[in-house]
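Below is the structure I would like to discuss, written out as structure tokens.
One protein chain is absent from this view; the other protein chains keep their places.
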Amino acid sequence: MADGTNNKVDVSVDTRGMNCPQPLIETRKKLRKMAPGQVLEVQGDHAMSRKEIPLAMQDTGEKVLEVKDEANGAWKIIIQKGG
Amino acid sequence: MTTQITGMGGTFKKKKRTLISLTHGTYGHDDDAYGAMLAINAILAMGTEASLLLRDDGVYLALKGQDPNEIGQENNLRQLADLVDLGGKIFVLGPSLEPRGIERSELIDEITVIERTDLVKLLREHELFINF
Partner (left out) sequence: MLDGKSKSDKDKTLTIILTRGPFISDYSDIAIYTALKAKKMGYKVNLFLYLDGTWNAHVKRDKKYSNPGEWLRWCIKKGVKVAACERCSEARDLVKEDIIEGVEIGGVYRLLDMLKESDKVLTFSG
């Protein structure tokens, strides 16, 4: 699975329509089940989560590969699981 | 939640563990139980340790086989499932069960029943305490 850039995505999660902090919760739930090095794509449209998810990932050693802004406030965050 | 401690040999970060206690309510819109569950799940999702302590009427949250969706009642079961998925620990205060006629076997598997004497130990293991 590819996301249109050079990042190969292993797992995706769609958080569009969710309110804070559910996008972060769904992101973390997926990451817990992934192996180190695997790549997660998070789709969302909650403005505050777009800022907070990358910060939360830094705290736990995950690598944010990309944050992409899309139309109508939507965004995608590509994260590589650390460890 | 981290504090930076600087000492000889460099700096290391110490994360603060949070204990959230819930004493009542499991159903309703935006009630205390919802607030408690959202807070603990957010803390866990941020990568910090957090535990949920159910006491007094809060123990009802841990009852097995609840299905309030059948009667269209807002509930926190999804948030409870998220808590388990995020690796959070759930403690139930034993002395809150007996007066309510609840047996351990009626509770979900993912909990640990503790006695009052264990409560002090639990409080010592957590740096922050939030009570709902």
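The letters A and B name the chains in turn, as written, and every chain counts its residues from 1.
The criterion applied here is as follows: contacts are C-beta pairs under 8 Å (C-beta built on N, C-alpha and C of every residue); 3 or more make two chains touch, one makes a residue touch a chain.
Please read all numbers here as calculations on a predicted model, not as lab measurements.
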item: Missing chain: touched chains present in the view; value: A, B
item: Option from B:Thr18, B:Gln66 or B:Ser96 whose C-beta touches the chain left out; value: B:Thr18
item: Residue numbers in chain B that touch the chain omitted from display; value: 1-2, 5-8, 16, 18, 23-24, 29-32, 34-35, 38-39, 42-43, 46, 128-132
item: For chain A, residues in touch with the removed chain; value: 19-21, 24, 48-49, 52
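We adopt the following convention: only the chains that are shown with their structure count from here on.
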item: Chain A-facing residues of chain B, complex; value: 2, 38, 41-42, 44-47, 82, 85-87
item: Chain A - residues contacting chain B, complex; value: 21, 24-25, 27-29, 32, 56, 59-60
